[in-house]
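To start, the structure under review is shown below, and the notes come after it.
All protein chains but one are shown at their positions in the complex.
Let's turn to chain A:
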Amino acid sequence: MGTVPSALKHCLSYQHLLKEQLWIGEPAAPPPPAAPYPGQESQESGLPEYIKIVEVGPRDGLQNEKVIIPTDIKIELINRLSKTGLPAIEVTSFVSSKRVPQMADHKEVMRGIERHPGVQYPVLTPNLQGFHSAIAAGATEVSVFGAASESFSKMNINCSIEESIGKFEEVAKSARNMNIPVRGYVSCALGCPYEGKITPAKVAEVSKRLYSMGCYEISLGDTIGVGTPGSMKRMLEAVMKEIPLSALAVHCHDTYGQALANILTAIQMGVAVVDSSVAGLGGCPYARGATGNVATEDVIYMLNGLGINTGVNLYTVMEAGNFICTALNKKTNSKVAQASFNTGTIS
């Protein structure tokens, strides 16, 4: 803007500026107990006071990266994330290694990671077999993945929505007997790569099925990132008629650059759980070369700027992101990390 001297590349005061910003520093108070209760939106702005960030990098992120990384690096990544203040870290997926080779080492990862008190380590379990395997490996929370699109369900897991719900009910039943919490995901909440438009009513219907079977939280996923604040609002309005706000989460992909605007819309409506992926790991399998998950760093930067507590230290997340990007030999997808690391060392 204006006439900027082209010689200007580094600026000492800019480093100083970064330190002054809210986001550099220790997390605020320790996070309140696991599930935020309704009525917690006591901020003047009407926004939640606290937002739980669910870190999906090690699972959703790594599963959608081209390069497969060794088990010890995965474990190192998760251990680093455990020290950032993140309250939930999705660790791995107990699916057939034929289907998802990137997650073949699920048992080793589950057994190898440090388990920090106060941090949840959910794993994906598509069926009863995966569930039993997960429990045997030490899992104490699991997730099931539904979809609001028949075509997507068929293409992804080779069965109808109804059939998949049947499988999840088996998992939910066993989980209930063992006091294991189950998180439910609904994919294609704002659009489907095969069907295109998805009605909010369908998203509400599938969400309700998952909630009724015992899922404590429903994460609504904009799987191909096509949503905008407009479609996010309409979808949430429909779902909120069936599911209490405190049981809702949003899982936005940044494929069309809309993720933060969509997340902002969701939190303005009272949603207090947001999924994200360190360094924005995980591309989009449906648009070659395009990005996928929203970057945890960028989400936290925004929430810090809004005065919303997350309990997460942004700086340590950036360091974990730097670690995994080096291991993957790729550039970060986080703009906050890009802007910060490129100005030289942060001391």
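Convention: a residue touches a chain if its C-beta (ideal position, glycine included) is under 8 Å from a C-beta of that chain, and two chains touch if they have at least 3 such contacts; residues count from 1.
Convention: contacts and distances are computed from a predicted model.
Student: Consult the UniProt record of the chain that does not appear here and report its protein name from "Dynein light chain", "ER membrane protein complex subunit 1", "Hydroxymethylglutaryl-CoA lyase, mitochondrial" or "N(6)-L-threonylcarbamoyladenine synthase".
Tutor: "Hydroxymethylglutaryl-CoA lyase, mitochondrial"
Student: Specify the residue from the set A:Pro101, A:Gly196 or A:Gly230 that touches the hidden chain.
Tutor: Once the missing chain is taken into account, the touching residue is A:Gly230.
Student: Please pick, from A:Ala137, A:Cys159, A:Ala290 or A:Ala327, the residue that touches the omitted chain in the full complex.
Tutor: A:Ala290
Student: Can you say which of A:Ser82, A:Ser187, A:Ser207 or A:Thr265 touches the chain missing from this structure?
Tutor: Residue touching the absent chain, from the options given: A:Thr265.
Student: List the chain A residues touching the unshown chain?
Tutor: Missing-chain contacts on chain A: residues 1-6, 8-11, 13-14, 16-17, 20-21, 45, 225, 227-231, 254-258, 260-261, 263-265, 284, 287-291, 295, 298, 301-302, 304-307, 334-336, 338-340, 342-343.
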